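One protein chain is absent from this view; the other protein chains keep their places.
Chain naming follows the written order as A and B, and within any one chain the residues start at number 1.
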Amino acid sequence: MRLIDLLREKLELTGTKEGCGKGECGACTVLIDNQAVCSCLILCAQVAGRSIVTIEGAEKMRETALLQQTFAETGAIQCGFCTPGMILSAAALLKTVRRPTRAQIKKHIAGNLCRCTGYTKILDAVEAAALKLETAKPK
Amino acid sequence: MSVIGKRAVRREAQVRADGAGLFTDDMKIHGMLHAAVVRSPVARGEIIRLESRSASRLAGFEGLFTYKNIPGRNSVPIVIDDQPCLAAGRVNYIGEPVAIVVAQSRETARKAAGMVTVVCRELPPLLDPLTARNHRKIRLYGDDNIFKHMKIRRGDVDSAFRLCDVIIENEYRTPFQEHAYIEPQAMIAVPNPDGTIDISGSMQCPFYVRKAVTTVLGLKDSAVRVVQCATGGAFGGKEDVPSLVACQAALGAWLLKRPVKIVYDRTEDMICTSKRHPSVVRYKSGASSDGILRAVEVEYIIDGGAYATLSAVVLFRGTVHSVGPYRCENIKVDSYAVATNKVPAGAFRGFGSPQILFAVESQMDQLAEKLGLDPLEFRRRNILKRNDVTATGQKLQYSVGLEDTLDRVIRVSGWNPRSDREKDTGFGLSTIFYGVGLGAGGKHLARTGANVIMNADGSVTFSVGTTEIGQGMVTVLSQIVADRLGVPLDWVTMIPTDTSRVPDSGPTVASRSTTMSGNALLDACTKIRTQLIDEASLILGCRPDQIILDDGFARTETKSIPLLEVIKACTAKRRCLAAEGWHVSPPTSWDDETGRGDAYVVYSWATNLALVKVDRETGEVDVRKIWAAHDIGKAVNPALAEGQIEGGTLQGLGYALMEEMAVDSKGKLLNTEFSTYILPTAADQPDIVPEIVEHAYPDGPYGAKGFGEQPLMGIAPAIANAIYDAVGVRIRDLPITPEKIWRALKDTNHKDRISGRDRAHS
Partner (left out) sequence: MNMPETVAPQSIAAALRALADRNAVPVAGGTDILVKLHDRIDKPWPRLVVLDNIKQLKKIIITRGYIDIGATATFADIERSKPLAKLAQPLVTAVSLAGSVQIRNRATIGGNIANASPAGDTLPPLYVMDARIELRSLNSAEWIDIADFFKGPGKTIRKPDQLITRIRLPLSAHSGFFLRLAARRALAISKVSVAACAEIKSGKVTAVRIALGAVAPTVIRALKTERFLTGRTLNEATIAEAAEIVCSEARPIDDIRSLADYRKEMVGVLLKRGLRGLMNGSAETKSANQKP
């Protein structure tokens, strides 16, 4: 069984979306050990015992919770279908690079297609979240 | 403090960010079955039989249905009634639906559908609209394979051309563009024991879906209820296609008396659903040495595919816009929508205008150059202004902000067409316009309903007939309702669009939602507002006209009371704080013979400027920046307006440089996955600078006019013009790939090659 089917059908966690089934759009992105991957390209047998974060777990992780906020505030959400995958991809970046440049963000979320926003406000939202993470850090 | 003009956060944003919003495939209904479609393997042929024995033996198989099982009429009505729901004998494009399989799981349904063999007698297809038009032997539609022919006749082009000092004549070609909404087509049909059926799914036009389902199942309007689910992108691709998808689910549900869901696989979606019409444009334009556009002669052919669907209306819009936003007294336009054996083309952001505007705006730059004028100056001398008359003879009485958008772009970008620039970089301009609403081509649909209920606790629920597809309609309309009723924005909620709640309100297309639904809501809210103000005037002891409703309060100059107090008093007196609203578009007109009329109630306007750098050796284009200024009447929510500009601009960039769906000699689409149909990723995104200009539309809510489609339309020619400015080659067929630029640069006979440009390159 594919990981995306386990999530959506068995566990009824429908926040992870299927846009193409071939790893070419990123809508099904989840985090495995804090790395962004396409859940439509993973067999459950491949990830037995690993730690998986879906959008339903977003509020429990600082990076994703902040991104959810900035995405909403900045206008980075239009139809919303790419949003869960996009937030998780961006979160994976913010876990490893605290103040990414716009160019770094672009490269990092390039695997998440968005047809609505033109990406501009998504990039703004990731920058805003990075700033919040930075300023919230204890000195 | 008015909420109009505020960058209010989208109402659904949090739910989407949580991943909690339910799209169609996220929903499960008890007892639900799954449908998949058996499709034609050939572009044109006659079905001999279906072989389904092995499919029907699969565990979980529940049924196979063909046109013979259709209880109503085998037709999905759009404009002309020529498209069957399921092919009955003749097939006309690869992927055409022939039968539906229903099974217990999606996997089984798809597997079974794949195992059904459609045995056909293959016939030679017509794939080129130029050969299909007036084909002597093969009849796909009528006598001449022409779905529609339109004309504009004005002045005397032949004489005018003879007097022109410069004439530019060229052919332009554009390909299929695929919507590539990230959520594939999806529908759920639930039959009820009382003989009614509920349809929910991903769609732009619930009333179109209702019409299709009532037709195919032979039911009354009141027996079919259509509710729109959260829709993951549409762009026109979910205007008419969902009607067909809904019928596929509904047929299975009706015949098996079980809920049925259908979700298209991405490749299936790319092969079988509508796309932007490919086009051929033959454009001849002439100007006098004083820099005035004098004559335009156009042949505009759009490739409609196998069935008429929306081609006639697409043609209407393309024709009306075929001269561009300019004054011109001598015009001869002939436009054709032609039938071919390909998937029916349909609505896509711009609806027939991006193709023609690519030609128009490329022509304008070429004329300017031949005249010795820069592209900016040439446009300034010709762009439409208030009180000018359009190509179709319409006097523009209000809301003409084109020059303002041009000035804004120049100011913000600092562009000077005559100044030096970095080697191999170039700027390219386009000025465009867009008729808002359905226009004279869709008059009979140009009406919208709304209803609004103010509850006893002050919260407000409202319904409209248009749909949220990501453009932010819910928020914009909520802002309008909140402002008109004087309540805080978070007191207002929109109910999901539902055909049982409002009268037929037409489709969510043509950038019409803000004006049409907005005005219908204002109509309803005004009735409620009257009740509130009446009551407030009694409480406050003043005249009604002295009262303002604002942000949850009723105020006069000296006093203010919470609106809740007013509402309480209204409720006690049994005043009705609910109302229906209705809006009908102001009149439009069209004469088929001359192509004259007040084609649209109002136009939006835009200027685009693209800055590119071209790699001469590889032909690659790096689009560095695009400035996009749009006159939208009034930005009810500037953040959402910017979102439309940014998103549409990038879709336009894809159309300009990367996107095309190729067809082989048998009519098969060749690149039908995201790995081969190339859309821009975040890494391909240029800097986009959105600018909003406001020339109020007197009949628009708060002066607003629609503009959701406009941001895509002028990008391709702006980029083409910029490429010419950078390296001196002009490409007239989209997409402008590196291969085409490379080839043009190598070809010393390339028509537009200029040796020695008079502007210095550093």
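Convention: a contact is a pair of C-beta atoms (placed from the backbone, for glycine too) under 8 Å apart; a residue touches a chain by one contact, two chains touch by 3 or more.
What you are looking at is a predicted structure, and each value in this text was computed from that prediction instead of being measured.
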Checklist outcome for this item: Contacting the left-out chain: of A:Lys17, A:Lys106 or A:Lys121, that is A:Lys106
Checklist entry - So which of A:Leu41, A:Met61 or A:Leu131 would be touching the chain we can't see? => result A:Leu41
Item to check | Residues of chain B in contact with the chain not shown | outcome: 107, 110-111, 114-115, 267, 613, 615, 617-620, 622, 658, 662, 670-671, 674-676, 678, 680-684, 737-739, 742-743
Item to check | chain A residues that touch the omitted chain in the full complex | outcome: 1-2, 5, 21-24, 26, 29, 32, 35-38, 40-43, 45-48, 89, 92-93, 103-104, 106-112
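Operating definition for what follows: only the chains that are shown with their structure count from here on.
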Checklist outcome for this item: Chain centres from averaged Cα atoms put chain A and chain B apart, in whole Å, by 29
Checklist entry - In the complex formed with chain A, which residues of chain B make contact? => result 7, 9-10, 12-23, 25-26, 28, 179-184, 230-235, 265-266, 469-472, 639-640, 642-643, 645-651, 673-675, 679, 681-683, 685, 688
Next on the checklist: So in the complex, the part of chain A that touches chain B is made up of which residues?
Outcome noted: 8, 12, 14-22, 24-25, 27, 54-56, 58-59, 67-69, 71-73, 75, 77-84, 87, 105-107, 109-123
